[in-house]
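Presented below is the structure to which this report refers.
Now for chain A:
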Amino acid sequence: MAFLEVKGLEAFYGHTQALHGLDFELEEGGITTILGANGAGKTTTLRSICGMVRNNGSITFDGNSLIGKATENIVRLGIAHVPEGRGTFVRITTEENLRLGAYTIKGAKNIADAMDRVYNYFPRLKERRNQQAGTLSGGEQQMLAVGRALMLRPRLMLLDEPSFGLAPLIVKELFEILRSINNDEKVSMLLVEQNATLALNLADHAYLLETGRVVMSGTSEDISSDEAVRQSYLGY
Partner candidate 1 sequence: MEYFLQQTLSGLANGAIYACVALAVVMIYQAIDHFNFAQGEMAMFSTFIAWQMMQWGMPFWLVFPVCVVISFAGGVVIERVIFGPIHNAPVLSHVIVFIALFSIFNSLAGFIWEFTIKPFPSPFPEKDVLGTNLIAMHELGMIGITLVMLVMIYLFFRFTPIGLAMRAAAANPVSARLVGISVKWMLSLGWGLAAAIGAVAGMLIAPMVYLEPNMMLGILLYGFAGAVVGGLTSPGGAVAGGFLVGVAENLAGAYVIGSELKLTFALVLIVGVLLLRPAGLFGRVVVNRV
Partner candidate 2 sequence: MTKLRKIAIATTTAATFFAGTAMAGNAPGVTDTEIMIGNTTAYSGPASVYGTIAKSISACWDWVNETGGINGRKIKWVSLDDAYSPPKTKEQIRKLVEREKVAFTFQTLGTPTNSAVHKYMNKKKVPHLFVATGATKWGQPKTFPWTMGWQPNYQTVGAIFGNYILQNYPNGKVAVMYQNDDYGKDYVIGMKRAMGDKYAMQVVKEETYEVTDPTIDSQIVSLKNSGADVFVNISIPKFAAQAIKKMYAIGWKPAHLLNDVAASISSTYKPAGIEKAKGIISVDFYKDPNDPEWKDDPDTNAWRAWMDKYYPGGDKANKMNAYGYAVCHTMMAVLKNAGDDLSRENIMKQAASLHEVAIPMLLPGMYADTSPTDFYPLEQMQMTRFDGTRSVRFGPLISAETE
């Protein structure tokens, strides 16, 4: 059984169905990306995994069914979600944000270690550790979001459009860090991106969504070389 296995996933907002029977898998240690246009259901997929939308079907993570579980309990299994819009706690400091990320971690030493690791990846956050998080720049807040997720010592990280609204240079830096996190920490990643080029570069597997259904899947190389994908998503 795959590390994360999603079968027949349907999701609803009120009476509106957003996902129509989604199937996909993710291998431990891998990076998988979900591509698609606006409204294809990418964000909804991530939210479904975390129990944030009403859904049907089956989601298993490392042998545990996630369906019907409360978000906070799903998180406790080691799934860290870097949400759309970064989800910064704006009223408190950077460091307090990170501390919150370690909410499920016991032991002062473990937390301190995790904090060191995060500061190692993101020295900028260390500089701004006592600053009110709302005053950080967009890029810094995105780093904070990833850092906060990392504090959880996750086994799977869900990333929702981390590049959104950031300058190209910062995006480049961020994605390099993501790759090293994946390498060093053995964190599996499920990445949702509009910027397909970027995503396919980072990921080893990719799924293509259209209106709540998987229309194509394969390795990143296969997908990148597909003519149709190239035209509609990669733009060359």
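The candidates came about this way: all candidates are chains of the complex that A comes from, given by their letters.
Convention: contacts are C-beta pairs under 8 Å (C-beta built on N, C-alpha and C of every residue); 3 or more make two chains touch, one makes a residue touch a chain; residues count from 1.
These numbers come from a predicted model, not from an experiment.
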{"item": "Touching chain, any copy counted, for chain A within the complex - options 1 or 2", "value": "1"}
{"item": "Touching residues (chain side chain A, partner candidate 1) in the complex", "value": "50, 52, 70-72, 75-76, 80-81, 83, 87-92, 96, 99-101, 103-104, 132, 134-138, 141, 148, 151-152, 165"}
